[in-house]
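Note that this complex is displayed minus one protein chain, with the remaining chains in position.
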Amino acid sequence: MADPILEGRGLTKRFGGLVAVDSVDIAIERGEICGLIGPNGAGKSTLFRLISGVMAPTAGVVTFNGRPITGRSAHDVCVAGVAVTHQIVRPFRDMSVVDNVMVGAFFGHRPRPRGRSGARAAAMEELEICGLADRAEAPARSLTLGGHKRLEIARALATRPEVLLLDEVLAGLNPTETDRTLDLVRTVRERGTTIVMVEHNLRAVRGVCSRIVVLVEGRKIVEGDPDAVLTDERVVSAYLGTAHA
Amino acid sequence: MSYGLALIYGVLKIINLANAGFLMLGAYVTWWLFTAYHVDPLLAPLVIIPVFFLIGVGLERTLVRRVLGAEPIISLLLLFGVWLVLQNLAYVIWTGDTRSIENPFVESTVKFVGLQLSVPRLYVFAMGILSLIALQLFLTRTYLGRAIRATAQDRDAARLVGVDVDRVMGIAFGIGIALAGFGGSLLSLLFSFTPDFGRVLSLKSFCIVVLGGLDSIVGVAFGSVALAIAEAFGVRYMPASMQDLISFVVLVIVLVALPKGIVGTLRSLRRG
Partner (left out) sequence: MARNAAFAAIAIAALVAVPFVAPGAEYALDVLFLIFLYGAMATAWNLVGGLAGQVSFGHAAFLGIGAYATAIMTTNGVSLWITVPVSALLAGVYSLVIGIPAFRLRGPYFSIATIGIGEATRLIARNWSSLTGGVSGLTLSSAPPLLMQYFAALALLVAAVGLAAWIRASRFGYALAAVRQDTDAAETLGVATTVAKTQALFISACILGVAGSIYALHYLFVSPDSVFGFSTSIALVIMPIIGGLGTVTGPLIGAVIYTFIREQLAATLANVDLLAFGVLLIAIVVFEPRGVIGIVDRIRGIRKRRPVTVPDG
C-alpha cells in the first residue's frame, strides 16, 4: 500500500506471561472501511487500545499520516485525528446526550469550536447524522442500547477524526438497528473518514468492508478481500474448529 | 515489632478491597478502643468480633446497599459520614482524653535471646500473622471465601453461577468491620488512644496497600514489612512527632515513582 493513513508495525502487547498482540503489522488505506475480525480473545480490542493510545505497546510502532504516534496519550491521539469507540459503551450518564457529544466537539480536534454555541452546533450535526437529534436534551442514561451505541459514534465523530476505530459497534443490536448502524457507517465513510471495525457479525462485515484483516491469538493470519478471507480455510477453522475447514 | 501492627493494618485493608473499595474501618477501630476500656482486653475480641460482625451486616443491609448503584463517590461519602458519627460519638461519650489500658499484661516483658521483648507486642504480632493466615485460608479454601472473591471481581457473574450476592456482600462487610474491631482491640494493648486514632491507621493501611499492590495478601504482607522497616528507620532520625509523616512520605515517593506499587512493578518486571 502506497500511503497508508494509519499503520502499525510489529505491534506487540504482553501482560505478564500472556501475549495479547503478537507482532502485528497492519496498514489502513485512506478512505477504506477495513474489518478486523477473529475469535474472542484474538487481541482485536487490545490492538485498538494500542493504536488509540489507551495502552502503550510492549513493542512496535504506530504511525498516523506518516508520523509516529506510538505511546502518546489517548487524548493526544484523539486530537491528532484517531478516534475510538468502546466495546462496552461508556456514556457520561448524568449529562445530556448533546452535552456528551459536545465534550468530543470541544476537545477532540483543533481548531476549537467557537464557544459553547459552536460546540453545540457541531454536536447537533453529529446527532442528526446518528439519528439522535430528537433526544438531544435527554440524559444519556435514558437511551436504549442502540441509542447508546449511536451516541458513542456521535461523540467520536464530534472529534472530527480522520480515522474512526469502531469496537464491536453492532454487538447486541437487533437486525433493524444493525442495518441502521451500517448505513451510518457508510455515511461516515462518505464524509471522508477512514473506518476500521472490529466485528463478530460476519455478514455485516462482508457487506460493508472493502478489506478484512483476521487476528487469531494475537497474530495476523490473513488479510484481503472479504469473500476470499471469509472462505479461507484458516479463518473458518479458527472460528469453527478444524473439523469444518 | 511494628511489623505485627503493620500486618494488622494490611489485613484490614484487604477486606476493603473485597468490598469493592469501601473504606472506613478505622472508625470502628476507634470505637472499639473505647469499649476495651472496660473489659479485659484479651477477652474482649470474643465479644467484639461477633458484635461488630452483626453491626457490619446490619450497616450493609440498611445503608450501604442503597448507594451501590451510584457513583463511587457516594459510597465513600456514606462511609465517611458513618466514620464522622462514630468518631464524634466517641468524643461525646468518652471525651477526647487520651486513654490507655493499664494492667500487668500490657506492661510485661520477656527475656528472649538477650533482648527485652514486650509481651503485648509479641502477642499482637502473633495475632497479626494468625489473622492473615486465617484470612488467606478462608478466602481461598472455603466456599464463602471464594464466593466473596467472586463477588468482588464481578457481581453479575457471581450471581449467574448461583452466589447469593446480597448475603455475601453483607457477610463480607461484616467480616471487614469485625476484623477492624479486632485490630483495634489488639492495638489498644499497645497504644494509648483518642477518638482520632482511626485516621492515622487508615492512612497507614492505605500506604501498605499502595506499597504492596492492590490485589494480593502477599503484597499486603510485603507492604506491611516495608512500611515497618521504613518506620523503624524513621524512629532513629526523626523526632517522634514526625513519625506519622513517614507513611506519607513513603506514599508520595512510591506514587510518583511506581504507580503499580512495589509488588506490582516487580511482577511486571519479572514476567517481562
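For reference, chains read A and B in written order, and residue numbers begin at 1 within each chain.
Assume a residue touches a chain if its C-beta (ideal position, glycine included) is under 8 Å from a C-beta of that chain, and two chains touch if they have at least 3 such contacts.
Everything numeric here is computed off the predicted structure, so don't read it as measured data.
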item	value
Contact partner of the left-out chain, one of B:L63, B:I129 or B:I229	B:L63
Contact set of chain A toward the excluded chain (per top definition)	52, 54, 73-75, 78-79, 83-84, 86, 90-96, 99, 102-104, 106-109, 112, 116, 119, 137-140, 155-156, 158-159
Residue ranges of chain B at the interface with the undisplayed chain	21-23, 63, 66-67, 70-74, 76-78, 80-89, 91-92, 96, 196, 199-200, 202-203, 206-207, 210, 239, 241-242, 244-245, 247-249, 251-252, 255-256, 259
